[in-house]
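Here the complex is missing a single protein chain, while all its other protein chains stay put.
Order as written gives the chain letters A and B; numbering starts at 1 within each chain.
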Amino acid sequence: MTAPLLNIQGLTIDFGDTRAVDDISFALHEGEAVGIVGESGSGKSATILAALRLHPAGTTITARALSFRGQDIGALSDSALRDLRGGGMAMIFQDPLTALNPLMRIGNQVAEVLIRHRGFAKRAAHVQALRLLAQVGIAEPELRARQYPHEFSGGMRQRVMIAQALAGDPALLIADEPTTALDPTVQAEIVRVITSLRRERGMGLIWVTHDLALMAGIVDRVLVMKSGRIVEDAAVDDLYRAPRHPYTRALLTARPGMTAP
Amino acid sequence: MKPKPGHTKVFWFFFSKKNKTEASSFVPGALGAVLFALVALCAIAAPVIAPYKPTTIELRQRLMPPAWEAAGSSRHLLGTDNVGRDLFSRIVWGARISLSVGLAAAFLGAVIGSALGLCAGYFGGAVDTVISWLIEVQLAFPFTLFAIFLLAAFGGGFLPVVCVLALATWVNYARVVRGQALSLRSQDFILAAQSVGVGPARLLRRYLLPSVLPSIVVVGSFSAAQAILTEAALSFLGVGVDPTIPSWGAMLNLGRNYVQSAWWMAIFPGIAIAMTVLGVNLLGDWLGARLDPRAR
Partner (left out) sequence: MSLSALHDVSVRYGKRTALSCVDYAVNAGETVAVIGESGCGKSTLGRAIVGLQPVAAGRVMFKGEDLATLNAATRRSQRRLMQMMFQDPQASLNPRMRIGETLAEPLIVHRLATWRSARPLVADMLDRVGLSSDHAARYPHEFSGGQRQRIAIARAMIAGPELVVADEPLSALDVTLQGQILDLLAGMQQERALTYVFISHDLPVVRHLAGRVSVMLGGRIVEQGPPAEVFARPAHPYTQALCDAVPVADPPLARARLAENTAALVEGQPAPDACPFSLRCAHARLICTKAMPALRTIAAGRQAACWLHEEPG
């Protein structure tokens, strides 16, 4: 049996005196899509930041296992870690405006990932960057690649970030609330882009959100987190049909639906 | 008597090492505080610190070099001037002029400049146009020359000098405060207060002013430094506060003629001016970094 794509066992994260994550364990397999749902303070963001060792200074992380394809993440050297980030695991964030360099053209930002992580030559990188921009649904990529982030709308910037993330050809894409700041129709578009690209490439996916309904069509499995613990871990169909934990039930019933009650 | 809670908090905030963000910003700030404290001490405790009255003339002791020189004496630490007045005492007493003028001018300038800046930024429209025009005019104007002319025409004196210096510095406050008020004006908490029905007077006083106060303090420290320097220049040119009271600028003027023979007459007042200005500037720098809301 091959090693899981991402294996987290007994992870505990402390920020000074506060325990953000308390002994959680889960494993993600190749090509699997998992959703992590939780409200503020649940520890969901802390968990995935720790997986990429992007946690803030002053954090204490202990785990029985924290590995990517069998390789211990905690033991990696800085350069090996840099290879992993963007190469094996890529991450996209909530606010694409601050994640993109405002002074660099979009095309160059995507090409940079190709040059650094996949050893592309400059010209080939730009050609591939255009292809990636088209893949994420940006029309007229040759024109758009020469523009700067502030000339793009929120949804477009998010697409650029996805293109950057995919440029490294990662085996695992981690998305931390990628659509929370976007309008509903734009959110639906981004969900489409990510799910179709994932299927095409057979990538693993971790989608972190506070919106339980959002994940229904995107993931195979859902982890519900509350106060640093995983309170439910179930296949997506099972979770929505027959939630076991009262907190999951509370999350499902908290919001009204679009059909008559 | 128990200090008010607000007071002790401020004290701790300023002097607590735990709050420092970087050692590099703490040391210059501390140095500035020390220099400023020294000067302030001289100003306040002049009668106690100075061994002689600053106006005591002793012609037999004239032009004595500082104590560490061969012809010097320990009775006159920094030497004497051309009519035998003790230099050290005169410098200590001179701190009074420099500090009082500097602080008074900075304060008066702050009141005028901040008020105008707030009104310009908040009300906009015609008010802003007029005030901005005033600012532009003053900036384009060779103000120091004009100040010298005014004072020469009407004579020196404490109040005229302070007023003139305040007029010189109000523009610094006005520009900064106006800019901040403009950007604050469209923020939600101002809009929310307006939607409640809060009138302009309270909005300015309770909403805008507290938010711009840190900037005013920072500009204030730099303006104080500028005022001290300008006062020295005015005294140097003979249109300063009062020729009978020692002022560092006047001492510089006097010492100018003796640079070759009695260098101490000009150097020490010059050092005093430089130290004070440096101290106030360093303190202002540090204050600016501390009061920056990013640190919160």
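Definition applied: a residue touches a chain if its C-beta (ideal position, glycine included) is under 8 Å from a C-beta of that chain, and two chains touch if they have at least 3 such contacts.
The structure presented is a predicted model; accordingly, all values stated were derived computationally and were not measured.
Across the entire complex, contacts from the unshown chain go to A, B.
Of the options A:Gln9, A:Asn108, A:Thr195 or A:Ser227, the residue whose C-beta touches the omitted chain is A:Thr195.
Residues of chain A in touch with the missing chain: 39-40, 137-139, 153-156, 159, 183-189, 191-192, 195-196, 210-218, 236-237, 240, 250-252, 254-258, 260. Where chain B meets the chain that is not shown, the touching residues are 187-189, 191-199, 202, 206-207, 210-211.
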